[in-house]
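With one protein chain held back, the other chains of the complex are shown just where they sit.
Chain lettering (A and B) follows the sequence in which the chains are written, and residue indices restart at 1 in each chain.
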Amino acid sequence: MAQAAVGTVSNLQSREPGPEVLEKVDKVIEAYRGKEGALIPVLHEVQQIAGYLPRCVLRRIARGLAVPESEVYGVVTFYSLFTMTPAGRHKIGVCMGTACYVKGAAALLEAVRSASGAGADGISHDGRFSLEVTRCVGACGLAPVLSVDGEIYSRVEPEAVPAILERYP
Amino acid sequence: MERVRLLIDGQPVEVEPGATILEAARRIGIDIPTLCHHPALGGGGACRVCVCEVEGAKTLVAACVCPASDGMVVWTHSKAVRDARRMVVELILAAHPQDCLACARSDTCELRRLAARLNAGPARFRREKAVPAVDASNPSLVRDPSKCILCGRCVKVCRDVQGVAAIGYAHRGIEAAVGPAYGDPLAYTRCVFCGQCAAVCPVGAIVVKDDTDRVFEALSDPAKHVVVQVAPAVRAALGEEFGLPAGTDVTREMVGALKRLGFDAVFDTQFSADLTIVEEGHEFIERLKSGERLPLITSCSPGWINYMENFHPELAAHVSSCKSPQQMMGAVIKTYYARQAGIDPETIVSVSVMPCTAKKFEAQRPEMNSSGYRDVDVVLTTRELAAMLRQAGIDLSGAPQADFDSPLGESTGAGEIFGVTGGVMEAALRSVSFALAGEPLEELEVRPVRGFEGLREAEIEIAGRPVRVAVAHGLSNAEELLRRIQRGEREYHFVEVMACPGGCIGGGGQPLSKDPEIRQKRASVLYRGDRAKRQRMAHDNPAVRRLYEEFLGQPGSPLAHRLLHTTYCQKLSPAAAS
Partner (left out) sequence: MRGKGRVLVCAGAGCISSGCQRLAEALRQRIEEAGLDGQFDVVETGCVGSCDLGPVVVVESDGTFYARVKPEDAPDIVTRHLVWGRPVERLLHTPEAGGKSAAKMDEIGFFRAQTRVVLRNCGAMDPRNIDEYIARRGYEALAKALTAMTPAEVVEAVKASGLRGRGGAGFPTGVKWELAARAEGTPKYVVCNADEGDPGAFMDRSVLEGDPHSVIEAMILAGYAIGASQGFVYVRAEYPLAVERLGYAIGQARERGFLGRNILGSGFDFDLEIRVGAGAFVCGEETALIASIEGKRGMPRPRPPFPAQAGLWGKPTLINNVETFANIAPIILNGPRWFRSIGTERSPGTKVFALAGKINHTGLVEVPMGTSLRQIIYEVGGGIPGGKKFKAAQTGGPSGGCIPAEYLDVPMEYDSLVSLGAMMGSGGLIVMDEDTCMVDVAKFFLQFTQDESCGTCVPCREGTKAMLDILERITRGEGEEDDLALLESLAETIKKTSLCGLGQTAPNPVLSTLRYFRDEYEAHVREKRCPAGVCKGLAPYVIHLDKCRGCGRCVKVCPAEAIYPVELPKAAGDEERARRRLPLYAIDPSKCIKCGACAAECRLGAISR
């Protein structure tokens, strides 16, 4: 357990945004400076670049767009797609839309949780997966639905989960 | 536009368009209960305690935000309304700590009063929540997020009125919280410690740090010589804490009560306000002559100084190097007074009573020790003084009346009006104009800088030259003024900034009030006091003159500089530094 935790820490450190990432971040901020309602589009683009939204990056955005830091933090924590923790290498999404729920998404989620080793924060100890419960992805006809790195797996039985995850080292 | 006519509980009422149902009801003496609404901040529509029945509406309507409309029929306490309000309060109580008996706001808690008034609770359910740690990271304010009911008043006052936004909403739904970014303690933010949040918090979620026990301890220590100074705004408001009508001057009762509490000497911060004017006036005249570093910006509001350091460090050179009256008094007490009275400054405990929470922060700044000791040891707010008096069983109206002690108890009308927005400017103009023209202003009361407009400006003719001045109170207004100056839209010689709306009389440590006219009422005490004074120009203060003659030498002398002036830098928050 202790070892795993150490692994996570080094994992996080290795993902601290480097100078080239910060340079890109500054470019995004520059492109939106002075535009009304820029904060959310900037956060989207920056998260795309940095993988997540660490404190230092949020501070940069706050300064760059002249928005109070408390407001930037408020926006980041309001919307569920923004994250301040680095994600795993592969992003797993289990749809919890009504159609998927009625067709057994809860059992599917359990299976994914145990097969991926995702912890309470949704990230597996080895940093391989981050697991998210998603809102309806609109693939209700294929319920229950599981997505890994954007690829959608339809009508997934819990037993099939380990085999699916094996494709993502 | 046409006036709006409606029926509230069967009573006809007429209001101007745009007035809310709440306002309309109050117009005819119906007091709809509220919680998130505050007269200075408007309605939030968040707590839903003020809901009323409006005929034809599908849901109940929040009176604090819903505009009255023509022909509306409103019922403010039908069964549906009463049931809904009770349930809403019950829901708030279900998630609120139950330690009311030990809460700093026990007596003044709006939620507790509301529950009693609506006969609501106890809650039939309980929501356990993860309790974040109490934030006591700074000398001024204590935040206990577990008590927060998310009414949003503090966020509004911090973001909209003060433009600081040290705290905001975070997360959402049941996790929603109010606080600094990243859940940091306030000390790590750009908070200026003005305490306006604590002044509008309806519950005990943000309170002023309680230093009363430190003072009680000092008072009971026979080895200590405990002196106290009291700011002008305190006497204009303290009476409210003891049931006197707002606007009652309780100066002599207050001094009597302080003596009864056991202070060895009771001094008047108005003395050092006069002293400030002499020093700052000297500084202003120097700058006016050289034309450098204009406008000169006042420095007596520690909330404003924090704001300047956190948001506008580039303006530091413009801000007067004078310490605030509190700190000047502190330095004088432990030097001049100690020598005069033959007391070892080591044994002096210097207490101040202030309308202000930022003064607590100011007093413990490391550089505020030019006397060789802490200039001021303990800062109490008006509310804390009231609490001490209550604890000691001293009723203000029953206390023997008394006068401030000499020599630091003498003051002029100029020092008196320091406590209200525009007052420092007016006091300075009186003395500066005398110094430059050799005679008093034609009209000592400088009307154009008085009033409660957020931003005021005036051009005063002094010794044949126009002097352009501006006054701002409330930091959003200050920000606007600075922006105009920095954009080059306006040029001023002298600018007064007070962090709190209304100036010190509206400080974060003043008695809690939801009276929309409260600041005007308190100001009237100070303006009356000014008019009643024998001297109305600071430099006429005989005790101040003696201080220079016997101790400091000239205004601006090296000793005056060492004791009464300070420097600024970015020293507060890592947030501002990085």
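The definition used in the following text is that contacts are C-beta pairs under 8 Å (C-beta built on N, C-alpha and C of every residue); 3 or more make two chains touch, one makes a residue touch a chain.
Predicted, not measured: the structure shown is a model, and the values here were computed from it.
Novice: Using the document's definition of touch, tell me which of B:91, B:316 or B:512 contacts the absent chain.
Specialist: B:91
Novice: Pick out which of A:49, A:84 or A:140 touches the chain that's been left out of the picture.
Specialist: A:140
Novice: If the hidden chain were put back, which of B:171, B:293 or B:546 would touch it?
Specialist: Hidden-chain contact among the options goes to B:171.
Novice: For the chain that's not shown, point to the residue among A:24, A:44, A:59 or A:89 touching it.
Specialist: A:44
Novice: Using the touch rule from the top, list residues of subunit A that touch the missing partner.
Specialist: Spelled out for subunit A, the touching residues are 36-41, 43-44, 67, 71, 74-75, 78-82, 96-99, 101-103, 134-143, 145, 150, 152-154.
Novice: Please give every residue of subunit B in contact with the chain that is not shown.
Specialist: Those residues of subunit B that touch the unshown chain are 43, 45-49, 51, 59-60, 62, 65-67, 80, 83-84, 87-88, 91-92, 94-95, 124-125, 127, 149-150, 152, 169, 171-176.
Simple rule for what comes next: only the chains that are shown with their structure count from here on.
Novice: What whole-number Å value describes the gap between the mean CA coordinates of subunit A and subunit B?
Specialist: 44
Novice: With touch defined as at the start, can you tell me which subunit B residues reach subunit A in the complex?
Specialist: 159, 164-172, 180-182, 189, 575, 578
Novice: Please output the residues of subunit A touching subunit B within their complex, sorted ascending.
Specialist: Per the stated touch rule, the residues are 55, 58-59, 68-74, 77-78.
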